[in-house]
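With one protein chain withheld, the remaining protein chains of the complex are depicted in position.
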C-alpha cells in the first residue's frame, strides 16, 4: 500500500521539525543575546564587507557544472527503470540502453575535450 | 519487440541514425580540427547529409512503420526530409565564409545543425505524440543554442533567451494538450487517438486539448498569436541560422501540423475555423508590420510570418490538395528564402553587416548579376510569375477554392498584394537608388553554389512545376 | 484498530530513529576525537568524565546555550531555514532504510524497517539531493563572501559526486532487479555484491566520502582557506544542526554501503544475529570514515573535481556497461 | 484513493501559476522556475492519467518530459550565463535592445 510506505516520510519530517523546533526553543530560553554591530558583521578579516556577497561574478565553471549535473542526473533517471526490468526486456533493451549510454558518453567525451571538466585551483 | 523488429525499425530510421551518428562523430572529431582546416567540417557535414539523403532515397520505395507505431517512414516523411536536407545543405554552403567572418565556425555549429536536422527528420516521421515531442525538442534545443551562437553579441543572447523561454512555454502548452488527449483517449498514438474518439468527436475536453496542441505547434511555425518571438530571434540570430530556421524548422513544424491534421481527431473537431482565423491574422500581421521595417532580417522575419500564414491557408483548406499545397509551398519557400538569405549572408563582409535595407542602395549598379538574383528571389517571395513563388501560392489558392473557401482565397491574395509591396520596395532600393558605398560581397564558390541552386529551384519550379507538384501529391497519398 | 496499531508502530519507529540519529553523534564525536588522538599519538579528550566520555555532552550543552548569532546583512528567513533543510534530509532518508528483516518482540513480529518502498533507492537519492539546498541557502543567506564561496564549492562538489554515486548503484540494481533496498539485501543472501561490483563499491564509497564532505574531500569547509565554508557564520544550536547532519550522512553512507555492497544483515561464517551483523558492518565503515580523516591528506579543489568527473564518472559508466554485458552473457544461453 | 480530478485540478493550478509566473515575473531565474512549474503540471497530468488508465505511457511520457525539460533548462541557463557576462542583469526589461 503506497500510503503506508510514504506516510512515515511525513511523520519523519514532522518529527524532525518538531525536534528542531523544541531544541531551538529550549536554546532560546537558555542562550544569551547581546548583538552589537561589530559582531553582526560578516566574517571578513575584520574589514567592512564591501557590497553584496552574492553580487560578485562567479566563475563560469560553476554554471557549467550545474548544467552538466542537470543533464547527467536526469539521464541517470532513464537507467534506473531499465536496470530494474533488465531481464524482462531482453536483448533489445540491452542494445537500446547501450546506444543511450553511448550517446551519453559522446556528450561526456565532448565536455571533456572541450575542457569543461578542467578546474583551475 | 524482438530483434527482428528492432532491425526493421532501425532500417526504417536509417537516415536519422546516419545523421545522428555522423553528428556524434563530428562532435568528437571536430575537437581535433586545427585552425585553418575548418573546411573539413563543412565537407564532412555535407557528406553526412548526402549519405542520409541516399539512405532516404533507397528506403523510399515502401512504407515502413517502426518502433511499435511511434515512427513511420513513408513518402510524406521522405518529401519533408528532402526539404530538410535541402535547407541544411544550403545552410552549410552559406555558412562557411559567414561563420569565419563572425568567428562562429567551430565544429559545434555544424554538429548542432546536424542534430537539428535529425530532430526535424524525426518530426516528419513521428506518428506518436511522444516521438513528435522528442523530435520537436531535439530540433528546437539546437536552434536555441544556434540562435545564441554569437556569444559576444547582445542581440544574439537576447534573441536566444527570448526564444528559449517562449519556446518552453509553447512546449508546455503543447504538452498540456497532449496530456489531456492522453487522459481522454488513453493513448498518445495518432492512430490510436483517432480510433478512440470516433464516438463523440465534439467532446469539449478534446476540443480544448486539440486547441492546446495546435497552439503549441503554431508557435513553432511562428503564426499569430505566437509570433512575437520570431522577429527578435530572426534579427538576433546569426543570419545563416535565421535562414535555416525560416526554412527547415518551419517546414518541420508544418510536417507535424499536417500529420496531426491528417488525423480524424482533428478533422472531426472543427478546428479548421481556428486555423483559418490564425491564417488570416498571421498573414495580415506579417504583411502589414513588414511594411515599416528597416532591418532586412526583421523584414524577412515578418515576411516569414506572412508566408507561414499563407501556408496555413493550405492547412485550413485541408484535403489531399490542401496538404500537397502546403508541402509544395514549403519546398518552394525553402528555395527562395534561402536564396534571399544567401544574398544577405553574402553581404556580411568586413565591417559591413548588410542588415539594413538602405545598405543595398544601388547594389544593381555594381553587381548586376547578384542584383538580378535578388530580384528573382524577391519577386518569387512576392508571388509573381513565372517564379516558383507564384506557383506555390497558386496551388494553395487552388486547394482553398476547391474546398469552397473562396472568401479565404480572396483575403489571401489581397494580403499577398500588401506583402508584395515590401518586396518590391527592396527591389526599388537595389535598382533605383544611387549607390552610397562600394560593395564587396563575400562571394565564395560555396556561396555561389548555394545561390545557383536556389536560383535554379526558384525559376525552375516556376517554369516546370509539374514534376514537383506530382511529387507532393504522391507524397500525400502515400502517407 | 489494526490501522491504529500500524500507525502507532510507525510513530514509534520514527521516534526511535530520530532519537538514535540525534544521539549517535555524541558517541561518534567522542570516538572521532579519541581515534584522532590515538592516531596522532596523543590522548584526545580526557577531562570530562572517564576518558572524556562526557565531553560530547558538555559540547552539546555549550552549543545549546551559546548565543545564536545572525549577521546583520543576512537574509534572516533563509538563514534560519538552512540548518533545518540540511538536517532533515538524512533523517528522512532513514525512513526508507531497512536494518533487518524483523524481530519478534513479545511475540509480535516487528519489521526492522519503517517503510519498504519499491523505489527506495531513488527515494534516497532524491531526498539526499535536498541537502544541497541547506548548504546553498546557508552560505548565501549569511551574505558573507567566505560563506558564499564555501557554499558554492560545497554545492559543486556534492552535485559532482552525486552523479557517479547514482551511476554506481545502477550495477547493484541490475543485479537485484529491484530498487527496494530490502530486495537488494535479499538478493545478496548467497554472494555479496562486493564480489560482482568492486568497482561500483569503490566509486560509491569514494563518492560517499565526498558527499559527507569528509577528508580527503572536505575542501569546502577547509578551515585553513575558507573559514569554515558555508557555515562560517553559524553558531550555537544552528551550527549543531549542521554537525548532526554531517554525522547522519556519514552514518547513512556507511549504511548504504553495507546494504548495497556488503550483504546488509546477511552474515558470513559466524552465525550472529542479523541485526548485530548489520551494526558491526556499519560500525566498521564509520570507523573507516574516521580513520581516513586522520590518514589522508586533503586534495586540492581542482583535483577533487577532476576525480569526480574524470575518474569516478567514467568508472561508474564502464561499470554499468560491463555489468550489462556480463549479465547479458549469462542470460544468453 | 485520491480521486482523479484532484490531480487534474492540481495540474491546472500549477499550470496557471507557471504561466502567470512566466508572463508576469521580471526576474529571468524566476521565469525559468515558473516554466518548470508549468511543465511539472503536465507531468502530474500524465502520471495521474497513466494511473487512471492503468497504462504505462503516462509515466514514460513524464520521464521524457522531465529529461527533455532538463536539457532545455540547461540550454536556457547557458544562454543566461552568456547574457549575464555581456550585461550583468537578470531583469527581463533590461535585456531588451530589439524593438518593433
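Here the chain labels run A, B, C and D in written order, and each chain numbers its own residues starting at 1.
One rule holds in what follows: contacts are C-beta pairs under 8 Å (C-beta built on N, C-alpha and C of every residue); 3 or more make two chains touch, one makes a residue touch a chain.
What we mean here is this: contacts and distances are computed from a predicted model.
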item	value
Record-based protein name (UniProt) of the chain missing from this complex, from "Peptide/nickel transport system ATP-binding protein", "Hydrogenase expression/formation protein HypE", "ABC transporter permease" or "NADH-quinone oxidoreductase subunit M"	"NADH-quinone oxidoreductase subunit M"
Which displayed chains the hidden chain touches across the whole complex	B
Selected from B:59, B:211, B:356 or B:401 as touching the chain missing from the view	B:401
Which of B:195, B:410, B:440 or B:456 contacts the chain that the document leaves out	B:410
Touching the absent chain when the full complex is considered, from B:69, B:319 or B:385	B:385
Footprint left on chain B by the chain that the document does not show	364, 368, 375, 379, 384-386, 390, 394-395, 397-398, 401-402, 406, 409-410, 413-414, 416-417, 420-421, 424-425, 427-428, 431-432, 464-466, 469-470, 473
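Keep in mind that, in the parts below, only the chains that are shown with their structure count from here on.
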item	value
Which of A-C and A-D has more C-beta pairs touching across its chains	A-C
For chain A paired with chain D, centre-to-centre distance based on mean C-alpha positions, whole Å	19
Euclidean distance of C-alpha centroids - chain B vs chain D, Å	26
Separation of chain C from chain D, taking each centre as the mean of its C-alpha atoms, in whole Å	32
Of all residues in chain D, the ones touching two or more other chains	71, 73, 78
Chain A residues touching chain D - in the complex, by the definition given at the top	57, 60, 63, 66-67, 70-71, 73-75, 77-78, 81
Touch list for chain D against partner chain A, complex	63, 66-67, 70-71, 73-74, 77-78, 81, 85, 88
Interface residues, chain B side, partner chain A - complex	1-3, 6, 20, 24, 27-28, 31
